[in-house]
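The complex appears here without one of its protein chains, the remainder shown in place.
By letter and in written order, the chains are A and B; residue numbering begins at 1 in each of them.
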Amino acid sequence: MTEVFGRRPFLVLALLAAALLVVPFLPLNDYVLHILTVFLIFSVFATGWNLTLGILGLKTLGHHAFFAIGAYLSAITAYYGGVSPWLTVWVGALSAAAAGVFIGFPILRIRSMPHVAIVTLAFAEIVRLVFSNLKDITRGELGFWGIPPFDPITVGDMTVRFGIGNAVGSFALAAVFFLAVHLALLLLLTSRTGLTFLAIRDSETAAESLGIRLSAWKLFAFGVSAAVVGLSGAVYAHYVMILTPTSTAGPEMLITLLAMIIVGGVGRFFGPIAGALLLTVLSEVLREFGDFRMLLYGLVIIVFVFVAPHGIAGLRLGRLRKAERAEPGTAGAT
Amino acid sequence: MLRLENIDVHYGATQVLWDVSIEVGEGEMVAVMGPNGSGKSTVLKAAMGLKKPSSGRVVLDGEELQGRSATVRPRRGMSIVLERRRLFPRMSVRENIMLGGYARPSAEAHRSFDWVLDLLPEIRPHLDATAGKLSGGQQQMVAIARGLMARPRVLLMDEPFLGLSPAMVKNVFAIMKMINGEGVAILFNEQNAKLSFAMSHRGYLLESGRVVLSGSGEEMLEHPEVKRVYLGVREAVS
Partner (left out) sequence: MSVAGFLELVINGLISGSIYALIGSGIALIYGTTRVLNFAHGELLMIAGYLVFFFAVTLGWNVFLASLLTLVLVGAIGALIQRVTIAPLLAREDWAFRVIAATIGLSIFLQSGAQLVFGERFQSVPYFFRGVLVLGDLRMPWQRIAIFLIALAIMAVCALILYRTQLGRIVRATAQDAEAALAVGIPSGLVHTSVFVISAVLAGAGAILLSPLISVNPWMGISYLLKGFAVVILGGLGSFGGAVAAGFLLGLIESFSVGFAPTEWRDVIAFTFLIAVIWVRPNGLFSGREA
């Protein structure tokens, strides 16, 4: 438990909330707020994926498909249906969850890491190509632009606007979204449900012998994970207001998110947040060297896999527990 | 000639062997007997280098083997017949046996092949069969043949009687006697006390990962503890 959540997860979340609350009062320009907004959205994406990747121990590689599904379905419903993004984001999340269950069902019956990895990756490729090919609806790689931002909220005589160009409003929305999702997941994961997830990760056979219905649980976790990622995609769509299939469901998205999770710590609840912050900031700092971004991400992944396999979240723990290195040959292939 | 000294073995964080010391002399037949889960298979795997002990030494003819790869053992005259035969199931019997001589130069391997087939002529008709399609008893023959290809001076046999019919057990028993008669020392493990100790020069009793008793075969059979717990229980069951 403490390995996944740390000692006081709710306190950490409260501290994060406090930090986010301070941000709008700091003398930051819109550009910095934009970067922080992107960081918050990607944190939710990373946390959602980490749910299957690390916490459930199911090595899926296609969660960018759910991000794209959430983003595009919410954007399409809002753009063509004229429905408020406040409602359509849920359409995006639910569609992603449905897709998660659809793709989760066949692979969950097989306890084979290669099957899970390859089938989810192939699914992401299908999703990218479908959004790319449905040019009449999405305009393909030219980009689906004109996506409406979230409707403004008026409190008293103050109106808060959202979408790109409205940095403070967008940041506040992303912060609320970030905190709400993490709080909800933390409540879910520290409940009996969460314990079941961890039991499954630690030993499928043991969990099964305790009467845990493996497939049903995994499917549920997969659905939740896809829904969270889909929701982050939808929020992203109405923030940046333009989408392309490759920027949402392409290989760079996979690499970026994988790097965030690995740097932060696979299977640590707060790990991906740290990873997302570090890599979002780093890639902005190195913005002039745009061509080197993927080179850097590739290198970062390799280095962390070798040097700090539990990410930054695991660095401190790792030192204490050097003694119990796993022995060669005991790790299973599946 | 083969000595395991103060071996500790861990699987992950769980320790399965504590301070196990076992010795096999030149040409001896030595049994490691113990109930299920006592760690007797791990003793053989540690000796063979298939499982790395966390501490202790494995010494063959004065040469320290601990820390060296399993692949050096066949070159030093040590081989193993693994539990449940573990043949290469989709390869022919001939290929299986020849691979047993992998560590030896090809001319020697071919000589060993003839020697092994002379010892175990019942394999000859099945040489071109697919190993996985043979019966359990036939597979055990092939597994023994594969183990002998390295011309070992000490042969480890992990549960050689497991899953065999009573007639086949007798057969394998006779083969072990014969191999031992050729001067090959044998270290084997087995759950059945009578079977273990009646056929061996010396024996060890392993319980929960510790050697609790050792002595000559007769001493072990006559030991009140062995009689009470292992032979007694066995007679009550049968």
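The rule is short, and it goes like this: a residue touches a chain if its C-beta (ideal position, glycine included) is under 8 Å from a C-beta of that chain, and two chains touch if they have at least 3 such contacts.
Please read all numbers here as calculations on a predicted model, not as lab measurements.
Student: From the touch rule at the top of the page, work out which displayed chains the omitted chain touches.
Tutor: Over the full assembly, the chain not pictured touches A, B.
Student: Consider the whole complex, including the chain that is not shown, and state which of A:Phe123, A:Phe150, A:Tyr239 or A:Phe269 touches that chain.
Tutor: Missing-chain contact among the listed residues: A:Phe123.
Student: Quick one: which of B:Pro53, B:Pro74 or B:Pro160 touches the chain that's been left out?
Tutor: From the options B:Pro53, B:Pro74 or B:Pro160, the contact with the absent chain belongs to B:Pro74.
Student: Hey, which of A:Val12, A:Leu28, A:Val83 or A:Met113 is the one touching the hidden chain?
Tutor: Within the whole complex, the residue contacting the unshown chain is A:Met113.
Student: So which bits of chain B touch the chain we can't see?
Tutor: So the residues of chain B touching the unseen chain are 48, 50, 69-75, 79-80, 82, 86-91, 95, 98-100, 102-103, 146, 149-150.
Student: By the contact criterion defined above, which parts of chain A meet the unshown chain? Give residue numbers in ascending order.
Tutor: Residues 59, 61, 103, 105-107, 109-110, 112-115, 117-119, 121-123, 125-126, 129-130, 132-133, 251, 254-255, 258-259, 262, 266, 291-295, 297-302, 305-306, 309, 325-326, 328-334 of chain A touch the chain absent from view.
Methods note: only the chains that are shown with their structure count from here on.
Student: From the C-alpha centre of chain A to that of chain B, how far is it in Å?
Tutor: Whole-Å distance between the two chain centres: 52.
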